[in-house]
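With one protein chain removed, the remaining protein chains of the complex are shown where they sit.
Then we have subunit A:
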Amino acid sequence: MADLALPFTRREAIQAAADHLKRRQRRHDLAVRFTAAAVILALWEIGGRQISPFLFAPPSAIVVAAGQVIGSGELWKYLQVSLRVFLIGTTLGTFVGILAGIAMARVRLLDLSLEPLVIALYSTPMVALIPLLVLWLGFGDSAKVAVIFLFTLFPVLLNTYQGVKSVDPKLLEVARSYRSGVRLAIGRGLVGMVVADLYTAVSGVGYLIVRYAQNLQIDRLFVPVVVLALMGVTLVQGLRWLEARVAPWQHVRDD
């Protein structure tokens, strides 16, 4: 058995050595990231002190402002509203997007008749629709939910659609030979959606929150920006982790 020639213990030894190397590489990468972050923060601090506080704020001022904003409960109040709007909007958008995406990919009639419309709407910057939505729904939460819904809907719809459609026809045939073609197509479509998407939704929502925050003072403005950036980084890392779980073969580097 040529392709199994290594005895088991030998293979384990090689595996252990490889794991060790990988860990060392990871520590090194982490050190580089932290150093870079520190340098950037330092430059920001030095630069920020040279500029008028009406235009810009150094990290130290933001930390002070963050203390105030958090202490007074202002941030939490603000975030709470945003998060609720965010959750409702993205949940609705994801849900509807997935269903519509599957329907479009599997039903030829829907595919032919709706695809151009969906692509057109997908390419429309949703920001352009905000005044219209405000006109219809007022300035309240429902308008915000609607905006976030639309932000989420089209990327999710299109990704699901493409995911379901682009399942490898060879693998689809394998699944069909086990009488389970439809299941494979839809299951894979959803994974494609989760993996490829949500970034869009997150960045879109971030943009909106920043817009709503425009009347804050500069140092305070930076607080939600920073909070949001942190949330973004966390989410992206979380998605990466998820991707490694659901699609480990896409994570093959040179190991």
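The rule is simple: a residue touches a chain if its C-beta (ideal position, glycine included) is under 8 Å from a C-beta of that chain, and two chains touch if they have at least 3 such contacts; residues count from 1.
Note that contacts and distances are computed from a predicted model.
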Inset, instruction - Report the protein name recorded by UniProt for the chain absent from the figure; options are "Zn-ribbon domain-containing OB-fold protein", "ABC transmembrane type-1 domain-containing protein", "ABC transporter ATP-binding protein" or "succinate dehydrogenase". - result: "ABC transporter ATP-binding protein"
Legend entry - Candidates A:37, A:64 or A:174 - the one touching the absent chain: A:174
Legend entry - Chain not shown, touching residues in subunit A: 1-4, 8, 170-171, 173-174, 176-180, 188, 191, 246-249, 252
